[in-house]
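Here it is, the structure in full.
Note that one protein chain of the assembly has been removed; the remaining protein chains are unaltered in position.
Order of writing sets the labels: A and B. Residues in every chain begin at 1.
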Amino acid sequence: MSEEKRSSPIKDFFDDFMLLLFLGVTIYAASYLIWGLMELAWLPPIPDEIKQSLLGR
Amino acid sequence: MAILPPREDWPFQKIARDEKIWMGIAFCVSIFLFLWMIIWHVYAKQNPSFVTYKTTPEEFYQLTKAFIEKYKVGEENGIPVVKPPPGSDVFMIGMQFRWEPVLILKKGEEYRLHISSLDVVHGISIQPVNMNFMVLPKYDYVLTIRPTSSGEFAVICNEFCGIGHHMMIGKIIVEE
Partner (left out) sequence: MAVAVHDWEKFFRTCDVTGFKVDLRAEKIARLNAVVAVVAFLIAIIAALLLVLTRWQMFHILPVDWYYRVLTLHGLNGLVFWIIFFELAALVFGSTAFLNTRISSPTAGWLGSVLAIIGWLMVNYTIFTGNADVLMTSYAPLKAHPLFYLGMILFAVGALVIVMVFFANLMIWRRENPGQSLPLFVYGLLAAAIIAVVTIASGAIIYIPTLLWSVGIISDIDAAVYRLVWWGLGHPSQQINVSAHVAVWYLLAFLTVGGTSINEKVSRFAFVLYILAINVASAHHLLVDPAVSPVWKVWNTSYVMYLAVFASMIHAFAVPSAIEVAQRRRGYTKGLFEWLKAAPWGNPAFSGLILSMIIFGFIGGITGVVNGMEQTNIIAHNTLSVPGHFKGAVVGGTVLAFMSVTYYLIPLLFRKKIAFYGLAKFVPWLFGIGIAITAVSLYILGAFGIPRRHWDITFSGGPFTFTFNPVVDFFWALFGVGGILAVIGALIWILQVVVSVFFGQPFRGPQDLQIPIAEPPPPSEGEHNGFAAPGTFVLVLLFITAFIIFVALNYGWLAAMWEVK
């Protein structure tokens, strides 16, 4: 075929498997893993008024 | 053809009418389900709690012990029975292989149920209302519950916690 190939951003994106690999890993790492671990790290301790009401100190 | 490279113009192929309609329906249902969870979370009365405190097994054990001493009304099969006032902070602890204490609650009243584990991961399953939550060591999970039915309810462990897992059963009594 002499006709010039039409370029397509969709094709470029879908065929770029290394970019897809990067995005797949990054979205998971940011949205699930890092966000989740940050929430675990920032939890407060049991409030003092609850402790005082039971332990009376 | 799934096993051969696609036709050259695949990025430009027109989508058939029925496939297009179906994709529209499927997309709308997907977005609706997402919004539905948010709407339910804001307006409805059954949602997993999001109040959690860091604790230690020692601290949580001490608090539970103090809680039991304060409100104890008896004992059943070696397990203390407590009757806390409505609206109070209520403590329940899971350990290999039992739940402590047995709770007596009042129907229609709200309680802040603190649950944690002394050792491994457990699961709290209240039957037959079939409500299930995870119980982790070092995390105090605070469920604000309001029993809406009365009677005797079993508290079953539903996360494998060792060889005696099947013996791990406690009780909540809800009075009218």
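Keep in mind that, in the parts below, a residue touches a chain if its C-beta (ideal position, glycine included) is under 8 Å from a C-beta of that chain, and two chains touch if they have at least 3 such contacts.
Just so it is clear, the structure is predicted and the values come from calculations on it, not from any experiment.
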Residue among B:K65, B:K83 or B:K171 touching the omitted chain: B:K171
Contact footprint on subunit A, counting only the chain that is left out: 5, 10-11, 13-15, 17-18, 20-21, 23-25, 27-28, 31-33, 35-37, 39-40, 43
Residues in subunit B touching the chain absent from view: 1-7, 10-11, 13-19, 21-23, 25-27, 29-31, 33-34, 36-38, 40-41, 44-50, 52, 76-79, 97-98, 110, 117, 119-121, 123, 125-134, 136-141, 143-149, 154, 156-171
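Operating definition for what follows: only the chains that are shown with their structure count from here on.
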Gap in Å, rounded to a whole number, between the CA centres of subunit B and subunit A: 24
List of subunit B residues in touch with subunit A within their complex: 8-12, 52-55, 59, 62-63, 66-67, 70, 89, 139-140
Subunit B-facing residues of subunit A, complex: 5-6, 8, 10-11, 14, 43-47, 50-51, 53-56
